[in-house]
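Note that this complex is displayed minus one protein chain, with the remaining chains in position.
Moving on, here comes subunit A:
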Amino acid sequence: MPSQIVSLVVNGEQREFIAAPGATLLASLRESLGLTAAKRGCAQGACGTCTVLVDGRPEVSCLVAVETVAGRSIRTLEGVAAGGELDEVQSAFVDCFATQCGFCTAGMIMVAEALLDRNPDPSDEDVVEAISGNVCRCTGYRPIVIAILEAARRRREQAPQEVASR
């Protein structure tokens, strides 16, 4: 199988690049597009640090052959901070000390974004379930759960104001 040109919509922008046969979405993001927020932890779908959103759903990008998502919309951590401003999830991670070495952080934030998109008012258990495929070796998880609940609260508080200001 020859290399082929693959086109993706990455963080809202059309991107085209040459993908070697069997290239994963993770390798394409990191090596072809220079987007290194998603990390390669286990390369077998078991740690979650490579998580990105494909059409809004969290996927472990190390297990996705890039040609199978051609033309789809990909969201990575780089696309989260709108205009360089941290969003609610990111700022809650900072404020709640939800990161130490940071290796898991990109994946944790992406699963949190996906969770809050479909459930703006998650319970403790919902958050635990959402991050249950993501390994963290440093924090003991609790600060991450607290940060995601806090981000949800901040986003809910902001939402009515946004509606009012329209």
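We take it that contacts are C-beta pairs under 8 Å (C-beta built on N, C-alpha and C of every residue); 3 or more make two chains touch, one makes a residue touch a chain; residues count from 1.
The working rule: contacts and distances are computed from a predicted model.
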For the chain that is missing from this picture, which UniProt protein name fits: "Aldehyde oxidase", "Xanthine dehydrogenase YagS FAD-binding subunit", "sulfate adenylyltransferase" or "ABC transporter permease"? "Aldehyde oxidase"
Which residue of A:Thr68, A:Ser132 or A:Gln158 touches the chain not shown here: A:Ser132
Mind pulling the subunit A residues that touch the left-out chain? 42, 44, 46-47, 97, 99-103, 127-129, 131-132, 135, 137-145
